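This report concerns only the one structure given below.
Excluded from the complex is one protein chain; the other protein chains are retained at their positions.
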Amino acid sequence: MASGITLSGVFKRFGATEVIKGIDLAIEPGEFVVLVGPSGCGKSTLLNLVAGLETLTSGDIRIGAQVVNDVPPRDRDIAMVFQSYALYPTKSVRQNITFGMQTRHVPRDRQEAALDEFSRLLQIDGLLDRKPGQLSGGQRQRVAMGRALVRQPEVFLFDEPLSNLDAKLRIEMRTEIKKLHQRLGKTVVYVTHDQIEAMTLASRIAVMDNGHIRQFAQPHEIYEDPVDLFVAGFMGSPPMNMLPGKLARDGTARAVAVEGNGAPPILFPLPGRLAARLDEPDGHEVVLGLRPEAIFAAGTELPGPDRFVFERTVGVVEPTGPDTMLVFAIGPVEAIARVRPGDAPDPGTAFSFEVDMTKAKLFDAASGLALGARTGGR
Amino acid sequence: MRARRISGIVRPRGWTTTALRGLLFAVLGLFCLYYLVPLIVMVSTSLKSLDEIREGTLLSLPQSVTVDAWVKAWDAACVGVRCDGLKPFMWNSIAMAVPAVLLSTALGAVNGYALTKWRFPGADWIFALMLFGAFIPFQVILLPMARTLGLLGLAGTVPGLILVHTVYGLAFTTLFFRNFFIGVSDGILQAARIDGAGFFRIFAGIVLPMSVPAIVVTVIWQFTQIWNDFLFGVAFTVGDSNPVTVALNNVVNTSTGVKEYNVDMAAAILAGLPTMLVYVVAGAWFVRGLSAGAVKG
Partner (left out) sequence: MPVSSSSGFRPGQWLERRIPVLVVSPLFALSLFFVYGFILWTAYISFTRSGVMPVYDFDGLAQYERLWSTPRWYVAIRNLFVFSGLFIAISMAIGILLAILLDQRVRGEGLIRTIYLYPMALSFIVTGTVWKWILNPGLGIERLMREAGFESFRFDWLIDGDRAIYTLVIAGVWQSSGYAMALFLAGLRSVDDEVLKAAAIDGAGPWRTYTGIVLPILRPVFLSTVIILAHLAIKSFDLVVALTGGGPGYATDMPATFMYAFAFQRSELGVAAASATMMLATIVAIIVPYLYSELRQTGR
């Protein structure tokens, strides 16, 4: 079956610049792991290290049980799909797909059988005699996938494979990749900068920044319990609202005081379970993280515990179809609330917002780390 | 030239890889020698005395270095009947190359700009027809050109050569600038046109400042071509107005007197020095000119 991948203490330097700064990662066999992060965070370099397209500076990479640090790419039992598809322009689709089998001297009949199976699966069986130049972007993508699949390796590596497709095709191919993974059950490492792709595809997501992995966890955990401000801000669209404030008391209950611009501070009461886990004293500088969907029009949801209502003037109204985003000023920042289209007011009018404080996240303003988190650390 | 970014691919290690790597450097080194030895021979011969040349071999280094040959090549070698060395002919070449390079580059810039950025009906045809001029064997225009220069009173003069080099350089300079301007976004020019700037205003204010790379490549290419030209020089000038390439050939292939190989070599180095200097100083640009000359934009 599929092989797992283990990285331990991996460093990569190009000359004086350190791109990968000590990464430990254990990928289970058959897992779909997405490396996500802003451009320049080192995610593609990390993938190239796994592929053997870059040489390690230090550390160990294992595929299955074997340490592959000095194993050339062809002997790692991997296949890779590239951002530019990297099809061989002078070879036909057929030759593109079978080239890897030819170099490995796979018998002809097995080549033909594999070509037949996977070109059907990817619906490119009618294009086999064309050159890449005669294909559309989506077709090229499928050929690139075919070239990777046909050798049936233990590990698949994807380097932003969908970023050159238009939005509609991208969603289609995303679904198709997920189906293929479920069907073949091989280990996949997938690099993208698109956090929606990461959320939809991954069994686990590694969020990378500046050569480090900030968090490695299942998608819902990354979304619900980000370990720090970076992960919280990177995942989610529109992004999480980050309200700077101080720990305070509302009567005896703990709260976060968010200063208005000259206006009296708003006190967001913290739910008891979160408050109970806080060690920090009052006055400690924090960032209150509220996802847009945790702020909605007052009274439109079924009542629940730890709700908090406040009023603000709506600045901008942005309908997206299923939801409407309301942009309003709160404290020194602009916040976004996600309301039902029917509840949207006119811009410039006062509006009552309701916050589900059970979904609030609290971060240390100085370190950026989550406070009172249920799961520990990185 | 951009370097490879795939240098990090993990390769199998071992005995054969190391051996192949050694072989690679050996071959590259041998070819370095192949290209360098003539230069070394040229320099070392030019620093020997005639006696030493007759006694030693090509590769033997000068035992007593003397610059007599250089002095003679510069100042006293006989070119035909005149024995002033290459000096006056170097000046001829400079007086010919500088105006011809500037003129042909300037005209090529305007022409390429008009043909790519102000496309009018027939512009492509005009370009194709003019481009062809860069590829004709110049033998086909030698006779009528000689007569035309005669009619213009420019026969056997440096200004005549300037005219010839400008006219036949135009096709190349236009090609260079066209290839460059095709890569320049039309949006910038349209914005300038909407702002009310005209043909020359846009050219001087927007296009020229962007074209520095194209100008450098063109100037280097034209300078090399014109300085190194021999055919036009030998066909259209006589005696005193010869460019240095013709003079060098006359020094070397003179049939009178003793063969002074050291003077020949010193003269060859002198004649080749200006383009060599350009190449050493601006090698990267030179390479870009060479590949632009390959018509691949």
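We just call them A and B in the order they show up, numbering each chain from 1.
Simple rule for what comes next: a contact is a pair of C-beta atoms (placed from the backbone, for glycine too) under 8 Å apart; a residue touches a chain by one contact, two chains touch by 3 or more.
All figures in this text were calculated on a predicted structure; none of them were measured in a lab.
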Out of B:47, B:69, B:101 or B:235, the sole contact with the unshown chain comes from B:235
Among listed residues B:128, B:151 or B:258, the absent chain is touched only by B:128
Answer key for B:59, B:81, B:212 or B:258 versus the chain not shown reads B:59
The one residue from A:86, A:184 or A:365 touching the chain left out of view is A:86
Omitted-chain footprint on chain B covers residues 1-7, 9, 24-25, 27-28, 31-32, 34-36, 38-39, 41-42, 45, 53-54, 57-59, 107, 110-111, 114-115, 118, 120, 123-124, 126, 128-133, 135-145, 147-148, 167-168, 170-171, 174, 179, 182, 196-201, 224, 227-231, 234-235, 245, 248-249, 252-253, 261, 264-265, 267-269, 271-272, 275-276, 278-280, 283, 286-287, 290-291, 293-297
Omitted-chain footprint on chain A covers residues 48, 51-53, 72-74, 78-80, 82-91, 99-100, 103-104, 147
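Heads up, the rule we're going with is that only the chains that are shown with their structure count from here on.
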In the complex, the residues of chain A that touch chain B are 48, 52-55, 69-73
In the complex, chain B touches chain A at residues 6, 8-13
